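Here the complex is missing a single protein chain, while all its other protein chains stay put.
== chain A ==
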Amino acid sequence: MGSEEDIDVSGEDFTDPDDFVDDIDDKELLGDILAEKPQEKKAINNALVLSGLPIVDSARIERLQVFIRDKFLDKHGEVVKFSMPTDENGNSLGFALCCFQTDQQALDALTDIQGASLDKMHTLNVFKFSDFNRLADADDEWKPPEKAPFVDRGDLRSWLREDRCHDQFGVLHTAGSVATIYWHWPGDPQPVDSATRNNWTESRLHWSPLGTYLATYHTKGIALWGGEKFEQINRFQHKNVQIIDFSPCERYLVTFSPSVTKEDPHAIKMFEVDTGKMKRSFLHEQAAKWPVFKWSHKGEFFARVQTGKALQVFETPSFSLLDKKSISVQDVQDLSWSPTDNILAYWIAETDNQPARVILMTMPEKREVATKMLFNVADCRMHWHPQGNYLCVRVNRYTKKKLDADNTPKYINIYTNFEVFRMREKNIPVEKIEVTDAVSCFTWEPHGSKFAMVQGIASKGLSVVFYQVNAHDIEKVKVLEKRNVNTISWSPIGQHVVLAGLRSANGGLEFIDTSDMKTTANQEHFGATDIEWDPTGRYVVTTVSFWHVKVDNASHVYSSHGTLLYKLNKLERICQFAWRPRPPTLLSDEQIKNIKKNMKTYSRRFEKEDLQSSTRASKELLEKRARLKTEYEKWRAKLLEKFRGEKQKRLELRGVDTDELDSNAQDFVEETLEFPIKVERIRIDKLPQVAE
């Protein structure tokens, strides 16, 4: 090491020699700065070609330009360049070129205006300028597209064909690090082969609406699993996906991720499940409840509200706006699809000079089939009956309205009205119910005509109230007082309901048969955080999830009448219990009626099977028996060996082979025995005279 004294360098010369050329390039020295250098781009990705325009003369060309920019282009962004070429006479040639500031604006414009009609004779045909080059460069020879290899996914519905129609359920346990799919054999659920996997999902399990797929979350996106062995069906890329939604038909998957970047600013992506292709993506600007896009029952349309402005209804498979435009509705707040028909319900907030309204509109015709004016409305919430038979709009109404300092409305004395639209009746009549107490947990009875809600405030005691929609009125059929209930859970087939006090309440469970409004059982699962009926309405499962409570994580399985059947507590730290949904029944109403009529014959057969299966041995017992059987057979084999070895001696002793009953069949003699079947005694008084 050098000494610490200062070194005298005053006499040294540190200049480079004259011919020195340094060999460090700019990239090494200035790398980070260079990265920020604006990239020169061939500005073609933000350019569009609009064709199909009318041919106009020089006099009207300017008007046409203004018209086009106004109507189609300006709303998508800044048009930095616009040009409408003309011929030598100044007439337009039927097309125009435009450049937007950003690529995305051009893309948006393209999707929006493609196919829009200018007038009866002219329809816009828009394409990207970059496509133009590609098409021009394309081969003159047409090559047929390559056939993609066929991927056999197997039978995605195999689970429905289980012998005894048992359902499956998925459990996320061990604090979320292990997920297992089980067969629900009552009392003894068995894991499905190869369906216990570590780190199968990074957050939760999500079944598709008809039960065909299991969706798992990953940092990179979503994976779908299915088939008998739960093989991976498809993957959908969306970084840091947080929440998803399926279309009811399972054809499309919508994902949301809060991680947006400059290159990929779209928080919502829509994928086609079969192909894995992303069909469309959207920005997500306003705060909203998930799902942002609501699907029609067959997956033909999806829609979202632009609060205060419009309804955007898109159609599939094009993923573009129905009729190429949004439905402009001033002050629109929210929308909701009927679960069984292409009817969209939406409500419009009250303004100074207009009352609030609920409007029902058919799609795609956009025909209004019902409208209801509502006065003094603070808020509305729409609740569809699961079979689409009724729509109930819960209207929070006020007696007085004040304006705060910053002009936000403040409502005094809120009470609730329920407007029930009878969807299956002519002209959709609407009936009203008024409730003065605070209301929560409104739920419809599936396949029925009842609805229930919790009324009151906790401090004064909550009640659960049941209503019945009759042909001519809506009747309050039962009030159950002093119930600490925060969840009303109906069986998916109707009639049975569980009133539950989940989470902070004590886990009380009241099972009610609403056909006679009698409580069939009262149970308690202390600390239960979730409750779920199985898709057939036979079982109810309550779970204490590890995500909320760190101890006593278990799932309890009850019958529809509230009998505790068994507890799933051998799995550690259960986070989630999820039944696998089923597709709707293929039986017609007529067939269902017939089955109900002949219930007795069916139930006899199933009772017999149930009896046999209740005696059906558990796996351990079966294994034990198999062992015993093999041991016994080995023992017998040894004895039989000795027996066979002695055969000669036996023949000697008896002279004939008597090893089997028919060993000496040749010696058998056929003998006919007569047994009188009936003996009759006839008394003869006198013997007949014999003639001499």
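In this section, a residue touches a chain if its C-beta (ideal position, glycine included) is under 8 Å from a C-beta of that chain, and two chains touch if they have at least 3 such contacts; residues count from 1.
The working rule: contacts and distances are computed from a predicted model.
The complex includes a chain that is not drawn, and of the options "Protein AUXIN SIGNALING F-BOX 3", "SUMO-activating enzyme subunit 1", "Serine-threonine kinase receptor-associated protein" or "fructose-bisphosphate aldolase" the UniProt name matching it is "Serine-threonine kinase receptor-associated protein". When the whole complex is considered, the residue among A:288, A:373 or A:628 that touches the unshown chain is A:628. Only one of the listed residues, A:59, A:121, A:639 or A:679, touches the absent chain: A:639.
As for the chain not pictured, it touches chain A at residues 615-617, 622, 625, 628-629, 632, 635-636, 639-640, 642-643, 646, 649-650, 653-654, 658-659, 661, 673, 675.
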